[in-house]
Each structure stands twice: as structure tokens, then as C-alpha cells.
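For this view, one protein chain was removed and the others were kept in their places.
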Amino acid sequence: ADKKVVAVSIPAADHGWTAGVVYHAQAAAKEINAAFPDVEVVVKTSPSATAQVSALEDLSAGRKLDALVILPHTSEELTMPVKAVKDGGTFITVVDRGLNDPAIQDLYVAGDNIAVGRNTAKFLVDKLGGKGNLVVLRGIPTVIDDERIKGFQDGIAGSDLKILDIQYANWNSDDAFKLMQDYLAKYPEIDAVWANDDDMLLGVLEAIKESKRTEIKYALGGNGMKEIIKKVIDGDAMTPVETPYPPSMIKTAIYMTVANLVGHAPVRGAVKLDAPLITKENAEEYYFPDSPF
Amino acid sequence: MSVVSQPARLGRERDFSFNWADAGPFLALLALLVIGFLVNPDFLSPTNLSNVITRSAFIAIIAVGATFVISSGGLDLSVGSMAAFITGITIMFMNMMAPSMGTWSIPAGMGIALLAGIACGLVNGIIVTVGKIEPFIATLGTMGIFRALITYMSDGGTIPIDRSLREAYRPVYFGTVAGIPLPIIISLAVAAIASFVLYKTKYGRKCAAAGANEDVARYSGISIVRTRTIAYVIQGACVAIAAICYVPRLGAATPTTGVLWELQVITAVVIGGTALRGGKGHIWGTVAGAVILELIANLMVLSDFVSEYLVAAVQGVIIIIAMLIQRFSK
Amino acid sequence: MSVVSQPARLGRERDFSFNWADAGPFLALLALLVIGFLVNPDFLSPTNLSNVITRSAFIAIIAVGATFVISSGGLDLSVGSMAAFITGITIMFMNMMAPSMGTWSIPAGMGIALLAGIACGLVNGIIVTVGKIEPFIATLGTMGIFRALITYMSDGGTIPIDRSLREAYRPVYFGTVAGIPLPIIISLAVAAIASFVLYKTKYGRKCAAAGANEDVARYSGISIVRTRTIAYVIQGACVAIAAICYVPRLGAATPTTGVLWELQVITAVVIGGTALRGGKGHIWGTVAGAVILELIANLMVLSDFVSEYLVAAVQGVIIIIAMLIQRFSK
């Protein structure tokens, strides 16, 4: 019998979050390949946008794809190539980082990056009484990073919270550790730190701990890394809240795509996973100790 | 003094001779094709091969330039970010001109790309030769500079090409001539011109001499500064040509465009048989090296044996084995 | 013909003479400190300096190993991913042993780290020397391999150290002896031992000879294979020591640990005055080079002039200027 082929194209595990994506994608593939004998899910990772474009060509050159689930490295560069696959009659599911032309996708599953920034900002405005000095660590120059920063800036707009500094730390804990040390040397008074990703938050926390500085009230991240959720559960004073941006969204997307293929349940449209504030009260829902992320 | 007969002279130098050392990379390529076929017969399908070779065109074109730089005794780590920078400049220029010039802004932009490439190469060349800074460090510095400039130009985001130009520009990557994709034709043309320059012109001789022994070159009246600077300029021009082909494929410049290309480029050159310490350059070997790299990546996608986490390891092993084949064939 | 002795050409050399060439990196360092102070007086605050120097310890320790490799005529691009790999192995081992051995698993793990480092270095060394593969390519290959292994071991996620070990292990990074942070002491000790080995032992001479002129070294009965392999093993051991210090800093190994360290390491070595083509190595210059790099990054954050987008550009410019100072001071 002709198997239906679902290709999953995602970035290589170049940092914690993408590692989570790879983990969940592979798990989904394994489960589905076992459960649905008529479906074959193929997962391919690519270390760069260029490589991902190549991978798309390679995947569609050999066989006809019934569906493609893609988490694009970058939006611009992947738009045309995905369109080419679509033109071959393939069902397209886009995850997280969108394409430039939304008309290409049949299904879109994503987190809300603006909300990640804004909800965190709102929390700080609230807790700091609308006043205080902040430092921010951003990831790498990409749309997602921009959106989070924008959401955050919108969130504090109108308050007296002041961003003292904002620099790239490449979504990397080491770089974040160093950057935080330097922030601490540069600014004698910091009320709160926001790292727009939990990998970076780990480095930030270590630097603060080592500096023994006491005026810093909050150090927040984002993404729902299990170590950070654990802190929220444990009622950590410095990191009492978190915003989710679960890499498991790839699994959601794969299952929905397969449902569309075999389930006689047409699935189309956009699914936006909310990024509500995770607090001590609801943290357990977001805690997956077995996931690598 | 009486004339005594000379020991018999050996025959005239033949012009075309087969050189096993040069054949190394091609043997490695062949081996890879066979392995690929065994792993997945689709590997040798015309579509797949044409895709892969088309893709390898960027690295091949840049690596042809790198063959000059390395042959002349230099090194250029900045090529990847230079490619991003030039792509950015080109797109910005084309977008700016599109309203007034229409699709004519495309050839104009290509001209700008070439000028930018030459200028970038000149900067590298001058820092290395006049500043007398170890090429590794000098171009690591400009790598940071070009990368930062593209980030700055794009405000950390992307610089997409104007929609009105997209369709007109598309054929530069996606078009074919007599069934052969345009990037392949362009890279072959670049390689052909380059091998003419490197093997048939004065400049090519000077390049190899500067790389083989700086003193001998100097004592022979060759200006190391000029020779090496020109090599960097050629490198810049090659990066520009690659950027020109690249734009329609991805349609945008981003701060991550071309990241780590330098490693691929140098790898292609070395797999191709050119020694990193300078001397004779092997243009066609370099092209074969670029194709080998792209084939390995392709093989990783087409095969299903390897855990996604281990892809890089398998690639590493294959590269080492390819080098061993190369070495062994000598 | 009458025998008339030539005038003595140079005065008798003193045993310890000040060498301006060696002073280059220290002058650059000094210049940087002064500039830093002018930009922001906090730059010279004890906490800041101690932070920065402590941070530079990893790169310094690894770069000390790289000084051997480069001096002997090799190159190692795999150090960053090797560091990640060793960190991963070490943490996994310690975690496994923690239940039975308690905090004794920490020293045991350190031993494992050293063994792993030596083994990795040996692999690199053998591929380069016995396999006769250009070091750039060989270690680019193993770089992919080590990186893939740590990604595989961690399932792409993090390998955190057991909570029960954290506190006991913390002092290795955060502890001080007589007010001096431990990593600084460790890196000074490593550099001291290394300069003893490089300057005061037969092995050191062999190393420099192998890098300065392979033929001469070989004719003098020096085994290039052995000398260079040992250099890679030393490099491996240094990476292991760096990894040992690194673990307590963030308490975890991840697939991004050590990414691009190789570039920093090579830059430190070259800024320090060791030529990439091999020959005499400059251990203390290397250490200064590592500190310079970290100081530049620190200065970027402490100054307010530079747009976040342009940080890399300014770093590039400063590195080039530092090299010019170095060159100029010769």
C-alpha cells in the first residue's frame, strides 16, 4: 500500500529550545510510525537556513510529500522554497517562525512572542510599582527576538520602568553569564533582569548569585524550560513567574497534520498557543521532567 | 675548450599529462557517488544531482576565489559575512532603484554587488599585506565587521528583496540553459576563467610563487603586497558573484546569511588539493571539493540510518575519509 | 693571507634579556586597560577585572594547549566541541557515581575528564600525523564529531550536574585563594607548567623545531609524528582542565557549550605572538591574548557608544588594532 509521507523539517539542536523541538519531533515520529502503518513521518534537521532550503529540495526531489511540517530557520529565506513544495501538491504546516506569505500555509501552529514579552513586562510593571531599572538580554538577530523585545517594550510603555541596557547574548547561557557580570559591573542599581529565553536566564542567575548583589528583585526568562518551571513551582523569589513557549508545539503540529491526512478531519487554519503567565498556581501543568527542555 | 657531447636530453615536456595528485578529489567524489547510490538509489537521480550541484555553486564560486588567496599564502575567514553584507547592500540598492528603474535595477544592483565585493576584498588585502597582520586574525576582524554591518543595516531583522523584482530575478538561480541550471553554468564559467588566470597568466604564476616562497618571489621582482592584495580582490569579486546568484534563492539578506561558509569554503579548497600553507592552487579540485561537501550533506538527508543528533559526526567522518582517499591516491 | 679576527658582532648575551617582540601583547593589554579606564572608570574596578580575568581562564588554559599544537606546526579547530564533550562525559560520570561515592565523585570525575581529554587529543593527533591529513580539515572533522556526540548524549538538551554535588564543586570556579579566584590560579599554574615544558625541556625544543622546519627536525632525529601527537595530547589535557573549571560555572553541559571557542583560542595564541605557521611558541603572550579578548568584550558592554548591532564590528576593529600595536612594538 502507498504510505503517506509526512516530512518534518526543523532546525538542528543548536540550543536548548531547538533541542526540545528535535526531541518532540522525534517522539511524535516514533509514536505515529508505530500507530499508523499507513503513515511515514520523516524528521530532518538542518543547521542553517541555507541547509534547510537544501533539505526541502532533497526531501521533495526523491518522493512525493503528502505533507510538510516545517519550523523555518528564518522567514524570508524559506518562503519561496516552501512555496515550491506547496506547488507540488503538498499540505503545508508551518510552526513557530512564520513565513512571509501566510497564504502558503494550510496550518499554522505558533507561540505568541509578543505576549511572551508583554506578559513579562506587565508582571514587572505591576510588581515593581511601575518604577525601576531594568536590563535586558536578547537572543540573536531574528524576527522572533524582535517581537519579544517589542512586546516587552510595549508592555512597559507608560510606566517609569527604564531599560538601562539591551544587548545580544545569542540565546546562550555562557554569553548570558558574561553579559550579566558586565551589566552588574556597569550598573550599581538594577531592579530586574529579563532574558528573553531560559537558556540565557540560567547564565544570568549564576552571575547574580556569584555577585551577591541584593538589590535585584526579579530575574525572568521565557520559554518554559523545565528547570525554570521547577523554580516557579518551588516558589523561587527571584524567578516567581515564567512564560511558556513550549517546543512541544512541533508535536502538536505533527499530530494535527497527520490527523488531517488520515483522520478524515480536515484541519486548517492557525493555532496560536497562548503565552500566559505561569505562576506557582498553574506551574504543574507546564512541568515535563522527562523532556530534555 | 673542446666540445664534448652532452648526456642525452630527455624528451620535450609534454603539455598535457595526467596527474594523479590532481585526480584525488575526483576519486573521492566518485567514491561518494557510489556510496550514495548504494545508500539510496534516488541519490543519482538527475533531479537530485542537479539540485545538489546547483546548490554547491555558491560555495564553489567563493572557494574558487579562496583558492587564489590560499595559493598566494593568505587566508580569508570573512567570506561568509562578506557574502551577507554584499547581499544586503545589493538588495537595498535594488529595492531603492526599483521604483525608478524597474527591473533594470537588477543588473545595476549586480554591478554594485561586484563593486562592493572588490572593495571588501581590497580592505582585507590591504590589512593583511600593508598592515602585515596574520591573515587569520585580520580576516577574523573583518568577519566581525561585515557581520555587524549587515546586522546594523537590517536592524537585526531581514532585508527582503522587493516583490516587484522577485519574478524577474528568479531565473538567475532557477533558470536553465540547455537544461543546465544557471548557477552551474556560472560556477563553471567562474572556474574556467579562474583556471585560465591561475595557470595561464603572469598573475597566476606570481600568486603561486608568493605562496610557495615569499623570498624567492620578492627576489624575482614580484610584489608580494600587490599579488596578495589582488588575490583578496579576486576573492571579493567571487563572493559578489556568489551573492548575486544567492539573492533569488533566498530572497533576503539576514544577519545569519552565510554563517560558517568560511569553514566550508576552506574545506572545499583543501579537499580539492590546495595546501593551506600556500603554493600551487587547484581550481577544479576546489570545485570538486565544494560538490563533495554538498553531496555529503545531501546524503545525510537522503539516508535514514543516522540519528539526527549524529549527522555532524557522520559528516566529520566522511570528510576525514575523503581526505584519506585523496591522500591515498597520491 | 693574514688572519685578522673580525670585530665581535654583538655583545655577550645576557641570560635574561628583555625581548621587545615578546612584550607586544602586554603592551597591547596595557593600552587596552588605559582606554578602558578612559571609557569607563569602573573598568578597572577590582570586581570587574577579577570577573573578566576569571572568565578568560578557560580560553587561556585551552589556548596554552593550542600554543603547543600551533608551535609544533599543527592546528586544532575541535577544542570548543571537545570541551563540551568532555564536560558532558564528566558530568554524566559524576552524576552516576554521586550516589555511591558522594562528593568523592568530583575528583574521580576530574580524573575521567583528564583521561577523556587525553584520549580526544590522541585521536586528533593520530589523524593528523599518521593519517597525514591537513590539521585544519582533520580537526574540523573531529569538531563535528565531538559536537554531535555531546548533542547525542544530552538528547540535544542539557546535562546538569547532580544537585548533591553542586555546592561541593562550586568553589572550583567561584572559590578564591588569598583573594584570587581559583580559575586564575589554575590558569597561571597551567601556564607556568607549560612554559617550563616548552622552554626548559627537550620536548619543548622538539615542538618548536617541528613547527619551524620539519625537515631539519626530522634530520635531527626528532619524530614529527610523536612530537605533534604529544602536542595534541597536551591540548586535550588542557581542554580537560578548562572543562573541569567550567562545570561549576553553569553546572551543566549543553550542545552550545564551547561553540566558537576555537576561534577565540586561535586568536589568543596569535595575538600572543605565536605564528600560525609554527615555530617558537609564546605561552605568556597567549595568556595575555586570552585576557585581551575578554577585556575587549567587556569593554563593549561597559561603554555606551556602540549600538548593540555594531558590537562585533568594533571588536573586529580593536583586534586588528591590537595586532598593529603588537607588530609596531617589534
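Letters are used for the chains, namely A, B and C, taken in the order the chains are written, and counting of residues starts over at 1 for each.
The criterion applied here is as follows: a residue touches a chain if its C-beta (ideal position, glycine included) is under 8 Å from a C-beta of that chain, and two chains touch if they have at least 3 such contacts.
Note that in this section contacts and distances are computed from a predicted model.
Missing from the rendering is one chain, named in UniProt as "Ribose transport system ATP-binding protein" (options: "Iron-sulfur cluster assembly scaffold protein", "ABC transporter related protein", "Acyl-CoA dehydrogenase family protein" or "Ribose transport system ATP-binding protein").
In the complete complex, the hidden chain is touched by one of C:45, C:201 or C:307, namely C:201. Touch with the chain that is not drawn comes from one residue among B:236, B:255 or B:279, which is B:279.
Against the chain not shown here, chain B presents residues 1-2, 4, 6-7, 9-10, 12-13, 15, 196, 200-202, 205-206, 208-209, 212-213, 215-223, 279. Residues of chain C that touch the chain left out of view are 1-10, 12-13, 15, 17, 200-202, 204-206, 208-209, 211-213, 215-222, 275, 279-280.
Here, only the chains that are shown with their structure count from here on.
Centre to centre, using the average C-alpha position, chain A and chain C are separated by 34 Å. Centre-to-centre spacing of chain A and chain B amounts to 35 Å, using the average Cα coordinate of each chain. Listed for chain B are residues 151, 156, 309, 311-312, each touching two or more other chains. Looking at chain A, one finds that residues 13, 22, 141 touch two or more other chains. Residues 12-13, 22, 26, 42-45, 47-51, 53-55, 57-59, 61-63, 73-81, 100, 140-143, 145-146 of chain A touch chain B in their complex. Interface residues of chain C, counted against chain B in their complex, comprise 127, 131-134, 136-138, 140-145, 147-149, 151-152, 155-156, 263, 266-267, 270-271, 275-277, 307, 309-317, 319-320, 323-324, 327. Those residues of chain C that touch chain A in the shared complex are 40, 42, 45, 47-48, 51-52, 55, 151, 154-158, 160, 174, 249-252, 254-257, 259, 297-298, 301-302, 308-309, 311.
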